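Shown here: the complex without one of its protein chains, the others still in place.
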Amino acid sequence: MPVERVEGAKLGQSDEEIEEEVKRGVLTTSLDRAVGWARKQSMWPATFGLACCAIEMMAAGGGQYDLSRWGMELFRASPRQADLMIVSGRVSQKMAPVLRRIYDQMPEPRWVISMGVCASAGGMFTNYAIVQGVDSIVPVDVYVPGCPPKPEMLMHGILKLQEKVRTQEPFR
Amino acid sequence: METDPIIRDTSGEIRQETMIINMGPQHPSTHGVLRLLLELDGETIVNCKPIIGYLHTGIEKNTEYRTWQQGVTFVTRADYLSPFHNELAYCMAVERLLGVDVPPRAQILRVLLGELNRISSHLVWLATSGLELGAVSIMLYGLREREVIMDIFEAVTGLRMNHAYIRIGGVVMDLPDGGEAKIRSFLRMMPKRIDEYETLLNKNPIWLERNKGVAVLTGTDALALGVTGPLLRATGNPADLRKDSPYSGYETYDFDVITRTDSDAFARYEIRMAEMRESLKIAAQCVERLAEPGPVMVDDPKIALPGKLSVGPDGIGNDPEYLRHIMEESMEALIHHFKLATQGVAVPAGEVYTAVESPRGELGFYVVSSGENRPYRVKIRDPSFVNLQALPVMVEGYLIADAIASIASIDPVMGGVDR
Partner (left out) sequence: MSVPPSVTARFADVVEARGEITVTVGREELLDALAWVRDHEGFTFLACVTATDWPGNDPRFWITYELRTMGGPVRRIRLKTGLSDSDPHVSTVTGLFPTANWLERETFDLYGVIFDGHPDLTRILLPDDWDGHPLRKDEPLGGVNTQYHGAFIPPVDTRTS
């Protein structure tokens, strides 16, 4: 499992080192590191489609791009079963309280990807109707630029998030 | 004292109360952020109230603050599954205000991309409604073929969605090298794929059970509620603006308007499948006509926004030829470019309403100019918005599970509904 090592990651060993130890039949690591490693490959995103980006999110889940390669294919209809929210599209004033409520219903630990420029900063819709950046409502882990981002860009964001999950301290 | 009305269920037993449930705005089967307030008697829907606005984007207001050319960029994001139709209807309105004629080759490209867009939109419809009714393989197949169209769009316009390719006075640029071959190979591949879908669905007992006789909307109701597109054609009414009020040269293409008479969700499915074949037919005719070269933008430097792009080292960029032209060769071209980019074009005062047949029905643009370099008012008459009004008529009295099939058969795009 050759995974690029994050610069400055201070927790435990690299994946290669772990693999080596597994081959020897012995595994020693810190609990933090083991939990982060286990978590990153089983994200359950909530189906939270808003606008154009939702179509690209669907495309990313389709056959050609196939998100299941990163253990992400299990889109959950209920936020209570999900730990990742992909805010895919423009968030209107009317939707903002709903979005926050859905976020609150998600169990910890939970992560948010802000997909596309509208969700990240309001984008071209600098007007009365659109929340200028979803980070004023929910904490965002990864911002994906683009209008809409190509599925490859969403995947890049997801890989970045996995890196973040792997290296962050799980117990806060 | 008022008493509650007595409601009897199917077995004649008296019920005293109904239940109100809230479906959405976050619900997997509501095609985005539609919310329904449903009053239920057991499993039967007594009352349905759609609540919209969860994706209200202020596109109409935003266009009033940007130049006419920039308006294309906004309207293309309204109904994000049919961007080319939004752009086309908007540009037709501005062109009518300006009184310019679009070169024939640009018209052909507009028709070609519009028809490919119709196919991709219907494919997304097929994929999502398949998913909602439990046919997951159909979702995978629909998205698979959509990717091929997305590749074509990306090669032609630089973007997979939200293209801003159709501009006032024509289109941004001609097909790229190899674009025609890409389209031809798609046209060869697609009919077999449609056969495949039909083999999977036409006799599938679950598909038939979920769609036949569901979401019935009679012709009279449809007309009274302003419903257009496949929903209206499913009632036997051959209303199609491409035939009835031809634009972009549609009168010169050979294609049929598909109608059915069952007025139910299955009839709409059949219409959309057949329309994909008709769109392939039109697209093939377009490709034949593209053999003749010609300009794709009006020859008026005051209107034609020079948007010539090429793929640079960073993936996209201005065409070096064009840059050389304005920077080194022609002072006049530079001035025109500067004026267009900073001020845009002043459009004569007036009001127009233009409409095109989008995958969902009559997509109209009511555009008012006060003679300035930006629109005074842009109203988008979106078919999804009007068609969604018919939802209560289609679901009341049916089971709650049928509501899912009904919404799917309307094919509303919330970006268009809420704008």
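Lettered A and B in written order, each chain numbered from 1.
Here is the rule we go by: contacts are C-beta pairs under 8 Å (C-beta built on N, C-alpha and C of every residue); 3 or more make two chains touch, one makes a residue touch a chain.
All values derive from a computational prediction rather than experimental measurement.
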Residue, one of B:Thr128, B:Asn211 or B:Asn237, that touches the chain absent here: B:Asn237
Given B:Leu187, B:Leu200 or B:Val368, the one touching the chain that is not displayed: B:Val368
Interface residues of chain B (partner: the chain not displayed): 52-53, 56, 58, 60-62, 64-65, 96-97, 99, 223-227, 237, 239, 241, 244-245, 350-353, 355, 362, 364, 366, 368, 376-377, 379, 381, 385-386, 388-389, 418-419
Absent-chain interface as seen on chain A, which is shown: 93-94, 96-97, 100, 126-129, 131-132, 136-137
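Operating definition for what follows: only the chains that are shown with their structure count from here on.
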Between chain A and chain B, centroid-to-centroid distance (C-alpha), Å: 30
Complex contact set, residues of chain B against chain A: 25-28, 32-33, 53-59, 61-62, 73-74, 77, 80-81, 124, 127-128, 139-140, 143-144, 146-147, 150, 160-162, 414-415, 418
Residues of chain A defined as touching chain B within the complex: 46-52, 54-56, 58-59, 62-64, 77, 79, 89-90, 92-95, 98, 102, 124-130, 147-148, 150
